[in-house]
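With one protein chain held back, the other chains of the complex are shown just where they sit.
Up next, chain A:
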Amino acid sequence: MLKNLLNTGIKSPAQHLLLAANNFNAQQIRTTFILKRKYPMLLNKKNLPPRPLRARDYVYDLIEDTNVKKHPDVEVILTSYVSGIGKKGDIVKVSPSYAYNKLLLPGLAAYVTPQTVEKYVNLDDSVKEETYSSPFALRTMNMIQNKVFSIVMNQTHPWVIEPWHIRVSLRKAGFNILHDSSIELPKEKITGPDLTIQNKGFSVVVTINNTEKVEVKCKIHHWTRDPDIKLPYVFEHYKLPVEPIPGVGKPESLTNTIDK
């Protein structure tokens, strides 16, 4: 009976749907290959039918496979600050996949159209948003905050901590500070050599591009070449907790912001 039913030749509407289901999400197939004949073809004789093609006339060099061609970068307009990319209203060029997955889908950017440009480029100054002085300022802040920098000071020669000591120590650790003026020390003087403050810490404030203020944690390490008084090496010292130096507070700008 079933056999009879199938042989009637009448298809139910569901069958059409099932057949079509394969193509619902179909992508464009890029099958264009740019080729070039490897061997030149023979010229045709006048007033005669064209020559038949020889086997070698089907041999080609591949010039370009459009399926694996790199797509050009796309322009998008940022709808908010994106670390490492730019601030709100910036029109940036990024790779298509990055633009789609990391910017357009999360809603951090929009395609560049007259409407979006009008919406995001000509910003009202009245609407204040969290922005940073440069696309990379936030990254620098995050990285510099999460570290404790060793300030290597002499074990025998007297010293007082100055901003340039901090700058040099951070330079050795791979963080460049171009001006001493962007470093703010605590009010209290830190002097040495003093083994009671060995491995103890204090905070300084670093100002990025004269705008962002970051607290940077530092700790004192005493160094000497004299093997008799040299301090023993502490394994993975950077993983140990750091006690603050007694009697040394935080820099002024930091305490002010906390009060606010």
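Assume a contact is a pair of C-beta atoms (placed from the backbone, for glycine too) under 8 Å apart; a residue touches a chain by one contact, two chains touch by 3 or more; residues count from 1.
We adopt the following convention: contacts and distances are computed from a predicted model.
Missing from the rendering is one chain, named in UniProt as "CLUMA_CG005923, isoform A" (options: "Glutamyl-tRNA(Gln) amidotransferase subunit A, mitochondrial", "CLUMA_CG005923, isoform A", "Type 2A phosphatase activator TIP41" or "Vacuolar protein-sorting-associated protein 36"). Note on the undisplayed chain: of the listed residues A:K46, A:H71 or A:R225, the one touching it is A:R225. Only one of A:I77, A:I177, A:V204 or A:V248 touches the chain withheld from this view, namely A:I177. Among the residues A:K46, A:H71 or A:H157, only A:H157 touches the chain that is left out of the figure. Where chain A meets the omitted chain, the residues involved are 36-37, 39-41, 43, 133-134, 136-137, 139-140, 143-144, 152-154, 156-160, 164-165, 168, 171-172, 174-179, 182, 206-210, 223-225.
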